[in-house]
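Shown here is a partial selection of chains from the complex, left in place.
Chain IDs A and B follow the sequence of writing; residue 1 opens each chain.
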Amino acid sequence: SKETINKGHSRNPSNGTSACFLSEWVTLNVGGRIFTTTRSTLTQQDSHSMLARMFGEETDVSWHSSVDDNGAYLIDRSPLYFEPLLNYLRHGKLLLDKNVNPEGVLEEAKFFGLTSKSQAPDDNSSIT
Amino acid sequence: SKETINKGHSRNPSNGTSACFLSEWVTLNVGGRIFTTTRSTLTQQDSHSMLARMFGEETDVSWHSSVDDNGAYLIDRSPLYFEPLLNYLRHGKLLLDKNVNPEGVLEEAKFFGLTSKSQAPDDNSSIT
């Protein structure tokens, strides 16, 4: 659908008021590796997660994020285990490759606050 | 054959009229990783796919694609799962490596509109 296509790729500045102040595209430097994504991806699945709070519209003014020389937001975590989490934020499914240790992904999920305890027991969209 | 060789590598400006306006070579920034390919690769397998619509000759004027600082088109998806899809567009075969989760590739195929439902049931060139 048109909607799906627009979500990730195009961004018409006239679509939202906040777009004037916050760039939709975000670059993250996770442990030395660069990830490119959008604010909507980082904030949509769980509004209480650490990433949603870092990149959402109502960002706390007292929040201090560091950026590297290229303007990428610095995150001191493992890029290997962050990758499946970012994909989870993109389409709501947690998919692991054979080579990746699931415990590592779980550690990252905990760190980013993506293991919601407030969800109903049979809500299978949560990570753990 | 000469034809095969020409497809990917050389591009004589006198071969087509549209080449004056659209660069044949395209750089994509998929989730932070760079892919280099050609417009003909992105558009040839399925003229209705999202990539064909983004990079084809009759691109919708209202389409807004973002590019990064190096001019690469930004796509907010997983590079790991995009790679086999791009290869599918190159030679028409979907090949997976041991390490790659097939579900991840299917998610990307859905996102890019490469799972054609209009194909005949025994057309085994489709992805799903």
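Criterion: a contact is a pair of C-beta atoms (placed from the backbone, for glycine too) under 8 Å apart; a residue touches a chain by one contact, two chains touch by 3 or more.
Just so it is clear, the structure is predicted and the values come from calculations on it, not from any experiment.
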item	value
With 2 chains placed, the number the full structure-file assembly comprises	5
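Note that in this section only the chains that are shown with their structure count from here on.
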item	value
Between chain A and chain B, centroid-to-centroid distance (C-alpha), Å	25
Of chain A, residues touching chain B in the complex	4-5, 7-12, 24-25, 27-28, 33-38, 41, 83, 86-87, 90-91, 93, 95-99
In the complex with chain A, residue positions of chain B that touch it	29, 31-32, 50, 53-54, 63-66, 68, 73-78, 80-81, 98-101, 103-104, 107, 111
